[in-house]
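Worksheet: the structure to be examined is printed underneath.
Here the complex is missing one protein chain, while the rest keep their positions.
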Amino acid sequence: MSDTALGHARHVVTENPVTGFALALFILFVLAAIFGPSLVPYDPLASDTANALQAPSGQHWFGTDQIGRDIFSRVVVATRLDLGIAAASVALVFAFGGFAGLVSGFFGGWVDQVIGRVSDTIMAFPLFVLAMAIVAALGNTVPNIVLATGIINFPLYVRVARAETVQRREAGFVDAARIAGHRDMGVLLGQVAPNIMPIMVVQMSLTMGYAILNAAGLSFIGLGVRAPTPEWGIMVAEGASFIVSGEWWVALFPGAMLMTAVFCFNLLGDGLRDIVDPRRRT
Amino acid sequence: MRGLLLRLAGSLPALVAVIIVTFVLTRVLPGDTATYFAGPTASAESIAQIRAELGLDRPLPEQFWSYVQALVHGDLGMSLTTGQPVLTDILARLPASAELTLCGLLIGMAIAIPLGIIAAVRQGSLADHACRVIVTAGVSLPVFFTGLLLVYVFYFLLGWSPAPLGRLDAFASPPPAVTGFYLIDAALIGDWETWRGAAAQLILPAVTLGLFALAPIARITRASMLAVLGAEFIRTARASGLSSRTLILTYALRNALLPVVTTLGMVFSFLLGANVLVEKVFAWPGIGSYAVEALIASDGAPVQGFVLTMAILYILLNLAIDLVNRALDPRARHT
Amino acid sequence: MKRRSFLKAAPAIALAAPAIGAAPRDAAAQAAPTRNETLLLVQEYGPNSLDMQGIGSSQPVNGVALNCYDRLVRFKRKPFDDVTTSFDIKALEPELAESWQEASDGTSVTFKIRADARFHSGRSVTARDVKWSLDRAVSIGGFATTQMAAGSLEKAEQFVAVDDKTFRVDFLRRDKLTMPNLAVTIPFVFDSEKAIANSGGDVWAKDYLKNNICGGGAFKVEAWRPGTETIYSRFDDWKSGPLPKLRRIIARDIPSPSTRRALIERGDADISYGLPPKDFKDLVDAGRLKVSAVPVPNAIWYVALNAALPPFNNVKLRQAVAWAMPYEHILQGSLFGRGVPMWGGPSTPAELKWPVPFPYSTNIERARALMAESGVAPFSTTLLYDAGSGTIGEPMAVLIKEALAPLGITIELNKIPGANFRGELNKKTAPMVINRFGGWLDWPDYFFFWNYHGNNSIFNIPSYQNPAMDRLIDAARFAPDEASYDTNVRGFLELGMHDVPFVPIVQPYHDVAMQRTIGGYQFWPCREPDFRYLTKG
């Protein structure tokens, strides 16, 4: 980033305290993902049935679950997996969806038609059910969750990347590059791709939240990460049955953590968009 | 009209692709439907017998062909979980989902559009930031979690809302089916007690969904209002001294609604698919929960039927959006 | 009123197409049932058919069969505690049959059908109806046929309509399960004339009976919206027992257990079926509701170890696992104490019944020693459990994973969606499985036949093969006298304890919660609620 961009970023953060807050949260989440497992007070997998379903206390900040595991430790440790799944799926769809959109917008013609049709088909599905079906059909492993989450985001990335590419193409500097003797792919990857990168990064940040929700939703209905791995969606599902019986903490803390993470990414995405493209803030 | 028909034809390939993809997906679902339905003490023979009965022993292309043939005749197959023809099930459940989703959408709109307008009119103000935080919080809520929480607080703790027993209290009888929307049907015969009962049942799940719909609607309203408020014709209107009410509602909002309507359509289709978990929590007899249960049970026909219904709805919805846009925008009528 | 009369004219249409929504209410001409005569029951899921004999019927269909159809006989009811009435599996009482007589040579039994018994259609019940119904059960395939065969009821020729009101069953062999098997939910009696008239050419009228009640039980189905609710109303002309007190039952399907609990706790539902152990324990502790807790006869939660494949084909290893199981932790952590311990028993069975506590308990030293003896090096394996077992299976699996780690056994948990679970079991390759099994007919040899026998049924999840075991089981099933029966039961129980292909954990409870105003709760082998004896107010 150039100085002006940095300056602009600093301005956005100071001007918009919400984005600053989101950034701080984001850093906290990243720290938790990196160092969490080595910092938590308890083994997130160790049961202690004698101390099951203990309310939050000085000993167990977030209480304990059905078999006495420390919820705070589990919630913190889960950060890595949840963010990891979301980041991986977003990276995946960024690579494939972004590239498909680039190619689609750059070459047009039948390539554009085919990619457009694929997008249309995916869009015609109820997306969460499609994700469920993919995971159910391929098996509930982490890579499949990543894949399913990526697939349902594909049309979005294609659309954004395509629109940006078309705009760049029409702006004429692609022609200039062509005249200067660059080959198509070279122009595409060397000239267009870097130019649409900022918008795509914003897109990634915005879809991170949705990816987290999606993965947790899959886990919630039993089509996601496997027990006893700490994961927010599973933990909410495990705790769901305890809400009515008064052990609200089992579901509340992972649910709140999930919400906060998604919230943070959504706010951050908004903020990033301000930085990258102030005109387009919505 | 030609344009609409063309659009309709244009969506056919996607529909065909949806049918194929769904078919393949449901066939590779793990688990052996025949085994599941043969019952707990089934012998190998009885499993084989059921497999043959369900046509699961034939090669895939052949199964697909018979599926398509049946589809042409409006036969979506049988649900093994409910034991009913899928079409019957879906027709029975679609109004429930549609009513819920529509109410969710209306609640979302009722909150989000004014929020979006305020945020745009007072861009950069505290209200704008608050709006952003509220709608972002709304979209950050996992519906499965909010649903549970709302039931706990408003039913179990406070007792304000009725028991989450589906569309009506157990002892009430549904109004005669005209539209399948209880609120409308009850209003048609003037049965306000039933209407209130249905509304009371509807409110929590609809709010749960509505929260989720806030963000996309409020964001697009704000963005589109901002774009319109910056437009030259608004400057003209201001220069003409029109009241801020006329200015914002008649001039800005009506123009800003065009992209909002498009988004509403997307949000509606998204909610219709995404309310599966809400329906589960509130025992709502809709098609979302139906599809999820079927998916978990490896019961292919309902999943196929559901996806197909959704795809058709999606296409119809886009058409409806076109029509609404035409009604709103004279320019669209000439293209 | 207009609507009512219209619907009365077309109840069959309304049932056949429950989708149309407006279902017939108050079909009875008399005044509508009061709230005290109406029961609201909430359950996880409802019937997927109205025909328990049909293929693919789900567990709740048993309730339809129980309440809407009659059998020749039922188990004799006996008090269990002040809330629950249970049954004596070894004694029968009349239902449609007013009496019966076993032939002196022991090759058949002849039933006399109640003279006043009528179907909902008003027609008298005849022996031909009984024959058609039982023929159907043994011929239709699937679960019904298998269950009939479990009591040596296998061929249509066994059933003879002697005259209008006399019906005979010829025995294929001497089988103590034959008579009790006539009292389970499967061999219920259809109105065969009406069924055939509506069959549309299908010999067993499968489609018609799936969607219509066509019999003479104490209740009719007034409305059935699959996945939503089933509404029953009383058949006022029922003669096979005292007329039920309740006139209308609304059974709502509520998938969320929390909601079911909330409904019963707040008093909105009269009975809640299938609560998770935690909720049930809370309700018991709170003491504001009536609770029925019956140890499910013949049933256990167990861990199956695949005896046919390495590494668990090693008996010492299986014993080591049995000694390492965190029994108490599971009972507390996963079942909240809602179960009868199946560990810590004497080295030979204290009683000749099933289930019976095994001699193992949590003793990591002995487990380590046996592990060393087995010569099995540390290994990794997979533990399967059913996603549908919800809050029970998962914590149990987690606790087992943790408890076996010190033995050098690394376990990956594999939660299988309910539908796929049976398919997985059928592959017979799963090394470790958590499951629950209970037979309707409460005999030890019944359980062992399904689970331990070398014929390798789907329930022999460990694929356990032992000719000695097969001999003992077969001998017990058809034992000529009590002494030889006892010897053989003792034999297979001891062998089962030694070889431990199944590590029993607990015998589960069947837990039902109801309002204090509800009385007459009846527990049957099929575990579905029987509305005929329930009272309210």
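Order of writing sets the chain letters: A, B and C. Residues in each chain are counted from 1.
Criterion: a residue touches a chain if its C-beta (ideal position, glycine included) is under 8 Å from a C-beta of that chain, and two chains touch if they have at least 3 such contacts.
The rule is short, and it goes like this: contacts and distances are computed from a predicted model.
Per its UniProt record, the hidden chain corresponds to "Oligopeptide/dipeptide ABC transporter ATP-binding protein" from the list "Oligopeptide/dipeptide ABC transporter ATP-binding protein", "Pyruvate dehydrogenase E1 component subunit alpha", "NADH-quinone oxidoreductase subunit M" or "Monovalent cation/H+ antiporter subunit D family protein".
The chain not displayed here makes contact, within the full complex, with B. Considering the whole complex, the residue from B:Arg7, B:Arg196 or B:Arg331 that touches the absent chain is B:Arg331. When the full complex is taken into account, the listed residue touching the unshown chain is B:Ala239, out of B:Ala9, B:Val72, B:Leu126 or B:Ala239. Although one chain is not drawn, its touching partners on chain B can still be listed: residues 231-233, 235-244, 246, 250-251, 254-255, 328-331, 334.
In the analysis below, only the chains that are shown with their structure count from here on.
Across the assembly, the mean Cα position most removed from that of chain B is the one of C.
Rounded to a whole number, the gap between the C-alpha centres of chain A and chain C is 45 angstrom. Spacing of chain A relative to chain B, judged by their CA centroids, is 23 angstrom.
Our note on geometry: chain B versus chain C, Cα centroid distance of 38 Å, whole angstroms. Counting partner chains per residue, chain C shows two or more touched chains at residues 256, 258-259, 262, 265, 387, 417.
Shared contact sites, meaning residues of chain B that touch two or more other chains, fall at 30, 148, 152, 156, 280, 296, 298. Listing the residues of chain B that touch chain A in their complex gives 11, 13-15, 17-18, 21-22, 25-26, 28-30, 129, 132-133, 136-137, 139-145, 148-149, 152, 156, 215, 219-220, 222-223, 226, 269-270, 272-274, 276-277, 280, 288, 291-292, 295-296, 298, 303, 306-307, 310-311, 314-315. If you check the complex, the residues on chain A that touch chain B are 16-18, 117, 120-121, 123-130, 132-134, 136-139, 209, 213, 216-217, 220-222, 233, 236-237, 240, 243-244, 248, 251, 255, 258-260, 262-263, 266-267, 270, 280-282.
The touching residues of chain B, counted against chain C in their complex, run 30-33, 35-43, 46-47, 49-50, 53, 79-84, 88-89, 91-93, 95, 148, 151-152, 155-156, 159, 163-166, 170-171, 173-177, 180, 280-283, 285, 289-290, 293, 296-299.
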